[in-house]
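What you see is the complex with one protein chain gone and the rest in place.
Take a look at chain A:
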């Protein structure tokens, strides 16, 4: 009887201790993904939010080939939405992933202000991996406190994409002036072709692409940045002018744009039912392989000749967690990923039209489209990123609601802008 009691008690104790191990482990591991455990100092964890098939495979291949600093690398791919939601948990946990993919911009800066990002300044000086990167990239990667916190490895440009063969068969040319652009749209529409396509259904942020460009062309990059930083009001006459120009474009969009996402919006272009698409260079992946060489682009033509030229070029890359227990290993991995060879390998293998950030990448092997993209960005006076990267995700949701509603009913612009300003005020005051 007592023996049985004892063994029963021992069993319970054993069960309790067995039960507590995974509990504790999951407490520790919940922030750091697979990083928990005693081996964290040896293994470098790279937390990735890259989801498109080809870029994901390319990164996996590059990481698998990594032999640097004697430390193996674990690559965790997390869905972008989840990654975004958990980013703060990752960074503030006791065993954070060492290196993380993310975008340059306000999100990185706010984490840097909390002291959660590793100071990467030594990568930007001397013979560091980023030392020869351009000044624009340097300022983009520097926090308000003056530390380098980001390693940009690729960026891409936004422009109006079209198919060369389709333009040739319709006998039209890419426009160089805004009036020429509107005339082209009229000409295409008269032939029963939808001049513009877009996908603002489940990717409502695509509506901000045109907003950004019209604002850049009408009011200039300085005004655009001030507006997104909350220093100007969406009820300004400047913004009214932007939406009035936007209103002119609405009849030219494919009417199904409100049901599509950014990827589905390519379909009418593939079938030559729509002509042009203002989108990032990642769009090339959405086209069937045999049509990719047919793609070309032109920059949104100037509207107000007195503002300097500007293009949108969102920058992707990596940052490292301040609490990483292997800072040297993390920096070694960052240097590896930022090296010209690996940038080139990533861009070639991922099949995207991303541009390298390193000036030492041999670009002669890249497609003519990418070469033209590099030229576009080299020749512009101002570079911005994209609405949410220049402002914040919270402000992006106000833009999504305001712009999609405006596109559905563009009659009362001041009312839309009043609502937008009210929503934006909430974001800036909270």
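Details
Please note the rule applied: contacts are C-beta pairs under 8 Å (C-beta built on N, C-alpha and C of every residue); 3 or more make two chains touch, one makes a residue touch a chain; residues count from 1.
FYI, contacts and distances are computed from a predicted model.
For the chain of the complex excluded from view, the name given in UniProt is "Carbohydrate ABC transporter membrane protein 1 (CUT1 family)" [choices: "Cytochrome c biogenesis protein", "Carbohydrate ABC transporter membrane protein 1 (CUT1 family)", "Na(+)/H(+) antiporter subunit D" or "Copper oxidase"].
From the options A:66, A:111, A:234 or A:319, the residue with contact to the unseen chain in the full assembly is A:111. Considering the whole complex, the residue from A:256, A:291 or A:339 that touches the absent chain is A:256. From the options A:172, A:229 or A:401, the residue with contact to the chain not on display is A:401. Where chain A meets the omitted chain, the residues involved are 8, 12, 16, 19, 81, 84-85, 87-89, 91-92, 110-111, 114, 116, 201-202, 204, 255-256, 258-259, 393-394, 397, 400-402, 404-405, 408, 419, 426, 430.
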